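For reference, the structure I am asking about is given below.
Just one protein chain is left out here, and the rest sit where they should.
What follows is subunit A.
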Amino acid sequence: MIEVTGLSKRYGDVVAVDDLTFDVKPGAVTGFLGPNGAGKTTTMRMILGLDAPHAGRARVLGARLADLPEPMRAVGALLDAGAVHPRRSARDHLRCLALSNRLGRRRVDEVLDLVGLTAVAHRHAGGFSLGMKQRLGLAAALLGDPGVLILDEPVNGLDPEGIVWIRTLIRKLAAEGRTVLVSSHLMGETAVTADRLIVVARGRLVADTTVEALARPDGVLVRTPEARRLARVLVTHGASDVDPAGDELVVRGLGTRRVGELAAAEGVVLYELTPRRASLEEAFMELTR
């Protein structure tokens, strides 16, 4: 559970985060979306107590992070995969973090195994690819087996196989009842992982919604050589908005099944009959404009 209330942050005259209020519930993946520079990372840093807000507050499990006795057991964060000492081995990197929260060697080996880095754990993290560093960062976040996960752009730098792997892992972690907040500037990527979406632009909350609500059906696309005739028929049968252009029609107010039946009854040939969905990217750009 993460609660953000009236959170604001300025850098000089620039307002990075502006009166942001939302909460992130357990058992679901919450996507934190916004264009670059929208204040996503700053918000996550304030939730983690790294940066101090000018106004408002952020609570994790009802407390400030600094008030949690062994914070790694409550919250795991991946903010910056490049944050490793280049001359320290992956295992030592995790070991140093584990010691600070009384976590044992066995747990270090478990998370290394979980992210698939066991074979390279003895190697210096400085030589890792961005994808391997993302896996190491995720291992660090998971060390304390925390109920809350905060992941900033975890997909960055992963190859297609890695992307599928991390998607599956994130969904599994949420299904286990954890609170998962995942930021991204890519709508398409987030839509396939997240249940809920929190969309920010220029530091402000612009939408707190779900993927389904954002991608709701938007009319039926019909292609036919008799567009005008079919349009007249459909209007008399309850279509609210028919807009013929050449051999194409976009029909609102009737489903695909009804449009097909009416066309058959009238003997109109159809080349195409498709439910149209609003493009998530378009919806995202509309929201964040």
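What we mean here is this: contacts are C-beta pairs under 8 Å (C-beta built on N, C-alpha and C of every residue); 3 or more make two chains touch, one makes a residue touch a chain; residues count from 1.
Going forward, contacts and distances are computed from a predicted model.
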{"item": "Chain excluded from display, named as in UniProt, from \"3-oxoacyl-[acyl-carrier-protein] synthase 2\", \"Alpha-D-ribose 1-methylphosphonate 5-phosphate C-P-lyase PhnJ\", \"Cysteine desulfurase\" or \"ABC transporter permease subunit\"", "value": "\"ABC transporter permease subunit\""}
{"item": "Option from A:48, A:132, A:205 or A:268 whose C-beta touches the chain left out", "value": "A:48"}
{"item": "Selected from A:71, A:131 or A:244 as touching the chain missing from the view", "value": "A:71"}
{"item": "Residue, one of A:7, A:29, A:58 or A:79, that touches the chain absent here", "value": "A:79"}
{"item": "Of A:25, A:57 or A:102, the one touching the omitted chain in the full complex", "value": "A:102"}
{"item": "Residues belonging to subunit A that touch the chain removed from view", "value": "45, 48-52, 65-66, 68, 71-72, 75, 77, 79-80, 82-89, 92-93, 95-97, 99-102, 140"}
